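Missing here is one protein chain; the remaining ones are kept as they sit in the complex.
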Amino acid sequence: MSRGMTRRRFLGAAGAGLGAAALSPFLRTLPRPEAVLAQSTDTLIYGMASPFDTLDVTTTTSSYVGRMGLHIVDPLVWSVKAGEYAPSLATSWTVSPDATAYTFTLREDVKFHDGTPLNAEAVKVTFDRIVDPATKAQTAFSFIGPYDRSEVLGTHQVRVRFKRPYAAFLNAASTPYLGIISPTALRRYGQDFGPVVFVSTGPFSIQSYQSGQEITLIRNINYNWASRVHKHNGPPYLQRLVFRIITEPSTRMATLETGETHFIEDVPPTDLERVKRNPRINVIEVPQAGSGWSVMFNQQRPPTNELAVRRAFQLTIDKEGLAKSVWSGVHKPACSPLTPNLFGFDPETCKKYPRNVDQARRVLDEAGWQMGPDGVRVKGGQRLQVNYYFRTENPKLREMTAFIQAQMKPVGVDVQLIGQAGPAYFQSVRTGLHHVQYWWDTGTDPGQMLRILYHSSNAGGGSNRNNYRNAEMDTLIDQIGAEGNPQKRRELLIKAQQKALDEQIMIFLTDPPSLFAHQRTVSDIWVDWGGLYPYFYDTRIAR
Amino acid sequence: MPSSTHASALTEAPVAAPVHSRSAWRDALTRLRRSRGAWVGVAMLGLIVLAVLGAPLLTPKDPLAVVVEEGFLPPGPGHVFGTDILGRDMLTRMLYGGRLSLVTGIISVSFALVLGVPMGVVSGYYGGLADRLIMRLVDIMLTFPGILLALVIVAVLGPSLFNAMIAVGISASPTYARVVRATTLAARIEAYIEAARALGCSSPRIIVRHILPNTVAPLIVLGTLGVAGAMISAAALSFLGLGAQPPEPEWGALLSEGRSYLRVAWWMTAFPGFAIMVTVLAINLLGDGLRDALDPRLRT
Partner (left out) sequence: MLEYVAKRLLLTIPTVVTITLVVFLMLHAVPGDPAIIFAGDKNVTPEQLAVVRLEMGLDRPIMVQYIDYLSRILVLNLGRSLYSRIPVTHEIGNRVSSSAELAVAAFALASVLGILLGVVSALWRSSWVDVAAMSFAIVGVSMPIFWLASMLIFVFAIMLGWFPVTGAGGLNRLVLPALALGMISSATLARLVRSSVLEILSQPYVTTARSKGLREIVILTRHVLKNAFIPVITVMGLQFGTLLSGAVITETVFARPGLGKLLVDAILIKDFPVIQAVILIVSLIYVLMNLLVDVSYAFLDPRIRFD
């Protein structure tokens, strides 16, 4: 009997213990302060489409981090429209005639979030850090171009020098990736600067970061150095800015419709029509600057090393149909490495090589690819088989690949779809196993776009997955990078686009718009001309 | 890990009642025939298999053909189960996909058997160090709950339907190993008597002639139920993007395709999922019936 009592008592205690343990998670999840804050007009909740790889805007590879980053840093200059810049941290600047030296005069009243003042030394430290291999900077590294060094000329004067002429530096300096960081904080936090903490001069600073969930920015009450591009000066109206990661598109859409978020990015194209009809929601649709969605062909691997094969793709793929089905008609068919809103875009490229399936067949016939018994063309014993590598994470990629495969089949091209998850995919395409792969890029400088896609320095493992190496194109791109005269620059850009098209290096599929949506109560949202950065400095939320 | 002394007949397949004689099999068959659930299961399964095999006869459409104008059509005339974003007919994709899903289930279980049975037999028959090593391996594999082991294996091998079959097969094999070991242990006692009589009979022969037949009954049950489990596991991997790759219309992959469009095209999710459920249900009914027939002790 006594043993039974002990057992019962133990079980009772255990039960109570388990019960308490079971309850505690629930107790923690009773109404959180954030839920109350969402009601408050001082907090804007932003639904993000992609998780952060890091807080550090100088080392990130993600353009989504750039969007958040623009709120916690200030760029040296602010982009007004293509080619036009307004002062931001820099009050004035001069460019040497050969575009190898940029001299900036900085504002004297700017303080970092840790209270230390902005000076020329900070600019030097920021840029030197970007090119330091130990930092592993990605996007920032490509934006800083042929950076050589920075010279501190005075407390608030700095000269940035480049190894080669770099006409696009002002554009780069207007991006958040080259935002200026606090050297004091960098010294203080060491390895934690970036992943855990980030100190700059922006209108907001980081209050808290829950990795994988959200980052909360809080208003910088000392902020008083807004660019004249904006509507006011002083601290932002918003008290808090919460970037909440909601990667599932339908979930993200739902949070806007239920009021859980105020603003979302990347509205799913299938939901666009419905959302536009919603009286409580506003849609912001801006043509995205960059090179759009495209297909890269590996020029080093047969059969895609043959112009005829690549041309057959261009003549067969129904870009209108692709835009209509996969993208619900929201995208526009594309024809150039540049999106139409970029400086130097050549509209003539759209008229060359329009869709013509019969001509595609002729081109292949003439190249010696005869139709085989199983519906796949053959030449010299080789089947016309093309390996299409794509990342499995994105459902849209799956749909586009299936579309292209289905379209090429009647023409006699066997497209093999090889989907791989991130790391394996990068391994494959960087080593050039692919015949075909996707590309999507954003950016506001046309020269940069062409360099990424076609310059031989980016081939063989870099961004030029076409593995296209052509001295003439390299020269063109270098000239474009160095040319300051707009007229001449435009001519060079057009020449490059025509050459790219004639050699059919790639195929351009669609040009996407940047799709944002927000509650009607949110006003004064600024979006850059390229549709890349929504900015909430002037934003207010009505009660 | 609960050791085998704690396991009850509910968590492990029947250990005793080795079905030697032909009359025992005949009794089992009679019990099976009387099981209503098994009949329902067989009928459902039969219909499904026929539909899936006869896909080209049932639908003239091509599961991979893209028809831009017919995107996102709800179920209706011309498209019984609707279409997806590229205008592909869901019924057609489901019928062809069913072949993939069923074959995946069967092959996964085959892998599991090929791995698990020899492990169990060697472990149970030879005992000693081999037994301890193999059971240690089995225990470790079982420490990874459910799909996790398969996930890691697919991560190593790379996403593809075939790799998913391997992964699911490997992660299912410990259960078979354990069961076969248990029946081998039980049968070994009898086998030794026979071997003593036979004098000079080699071990492999004893194994094949006396040990293995005893494992058939529990393996039939486990195998049948295993196909159902393997189908779901493989579909789960495809759902996560780690199994069947587009445009293979394996049922799990179809569910993955439909996930983003639940609001605008619920039929892309509802019907393939229903198909999985119905098939698995049929197999489970059959498996239950088999279990009841082959081990009357468990019959309730």
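Read from first to last, the chains carry the letters A and B; within each, the first residue is number 1.
Everything that follows uses one rule, which is that a contact is a pair of C-beta atoms (placed from the backbone, for glycine too) under 8 Å apart; a residue touches a chain by one contact, two chains touch by 3 or more.
If you're wondering where the values come from, they're calculated on a predicted model, not measured in any experiment.
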item	value
Residue in contact with the excluded chain [from A:210, A:356, A:385 or A:416]	A:210
Full-complex contact with the absent chain, from A:247, A:359, A:456 or A:498	A:247
Absent-chain contact - pick from A:136, A:163, A:280 or A:488	A:136
Touching residue (missing chain; options B:24, B:130 or B:155)	B:155
Chain not shown, touching residues in subunit A	7, 10-11, 21-22, 25-26, 28-32, 35, 51-54, 61, 133-134, 136, 138-139, 141-142, 194-196, 210-213, 245-248, 250-252, 254-255, 258, 260, 393, 421-424, 426-427, 430, 458, 462-463
Where the unshown chain meets subunit B, residue by residue	1-2, 5-8, 10-11, 136, 139-140, 143-148, 151-152, 155-156, 158, 228, 232, 235-236, 239-241, 252, 255, 258-259, 262-263, 266, 269-270, 273-274, 276-278, 280-281, 284-285, 288, 298, 300
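Keep in mind that, in the parts below, only the chains that are shown with their structure count from here on.
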item	value
In the complex, subunit B residues that touch subunit A	64-66, 68, 71-72, 85-87, 155, 158-159, 241-242, 245-247, 256-257, 259-264
Complex contacts: residues of subunit A adjacent to subunit B	248-250, 268, 270-271, 318, 321, 324-326, 392-393, 395, 398-399, 401-403, 405-407, 409, 417-421, 424
